[in-house]
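Data first, discussion second: the structure below is written as structure tokens.
The other protein chains are all here in position, but one chain of the complex has been omitted.
Our next item is subunit A:
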């Protein structure tokens, strides 16, 4: 009998199978992920999550018989009231009768309702963002030589030991040893054995003495040769060489502009934050080299860090143009338009002090839109918004968006709408816009 302790064996035997199952049910899983996000919990969304998918997405078919008509006998246990000839009402849905122990009832596939998968953060976000991307990421070549990555480039004679190419090194070593006629160690051993044998022979015949002498000479020669020709010589060594290869990388900046004025209720701010949170997670996941600038405004605007942007409760009046001016200031100072893809996402309730709206429109159309690849505006609507009609800002933005196709505007009034709107704004575009620079 053997006892084997397998507890320390590598775990995760089924990771590959699990991945394949997820891949197979990709559509269903993706749907489940999006529903999970839509139903709230955005902040946790990135933390890894369990999603349930319907069982039929992973159904395994087979030939199974089902009992539909005719007669059958079933034996059950636990009789404490029936006598022969009793009649029972047929249990509803035909399931209560069961398969009489044949296992057929469970074979019909009705038993499984859904499968739950625990997803890691990466898997979750991957599925969640699916085919979203930043539109018109065109200024690629500008930053083309910014980063390099090592890539294999043949062999070299020197390098770090960890890059030693064993196979090649030994091939060269063997060729050299054969070429230079390095004696085999076994040959030396044989001679030494014979010498010992002869040395122990007493008395030694003449022939043997002669042989011994010859062998000793031969041994000396072999040893010398063995020492002179090393097993592995520095000339044999071959290392894998890596050459730095320039890697094109894109530089992009996203300006997040949020209205935190008094007219925004807590609920509306919450919606706006949800939107930016989604945007932030998306950008973090997809674009490693992307800068994000957070600007919030009430009657004045300021650039803030991420933490403040999402959590600090500031409030005040509303002057939208200050935010746009601040955005332009930051852009001019740090993000020259020749080198950066620039994106702006703005969230507001659409309220603005009436005198400021023309200035806002002018800033937007004359100064900002020519610089940016894409400008997304979402308007958060309060519960009464339907009655109120279009806001000032909405009206103005809509006019501009009719002229400028890279300004996209959407309205959001409920948490549930955030993700669909987000998807609309960042769905992968077909080539129709790609040509525009």
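To be clear about the criterion, contacts are C-beta pairs under 8 Å (C-beta built on N, C-alpha and C of every residue); 3 or more make two chains touch, one makes a residue touch a chain; residues count from 1.
What we mean here is this: contacts and distances are computed from a predicted model.
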Item to check | "SpoVR family protein", "Potassium-transporting ATPase ATP-binding subunit", "Carbohydrate ABC transporter permease" or "Dihydroorotase" - which is the UniProt name of the missing chain | outcome: "SpoVR family protein"
Checklist entry - Looking at A:21, A:155 or A:174, which residue reaches the missing chain? => result A:21
Next on the checklist: For review purposes, identify every residue of subunit A that touches the missing chain, sorted by number.
Outcome noted: 1-7, 9, 11, 13-14, 16-24, 58-80, 82-90, 96-105, 107-109, 112, 115-118
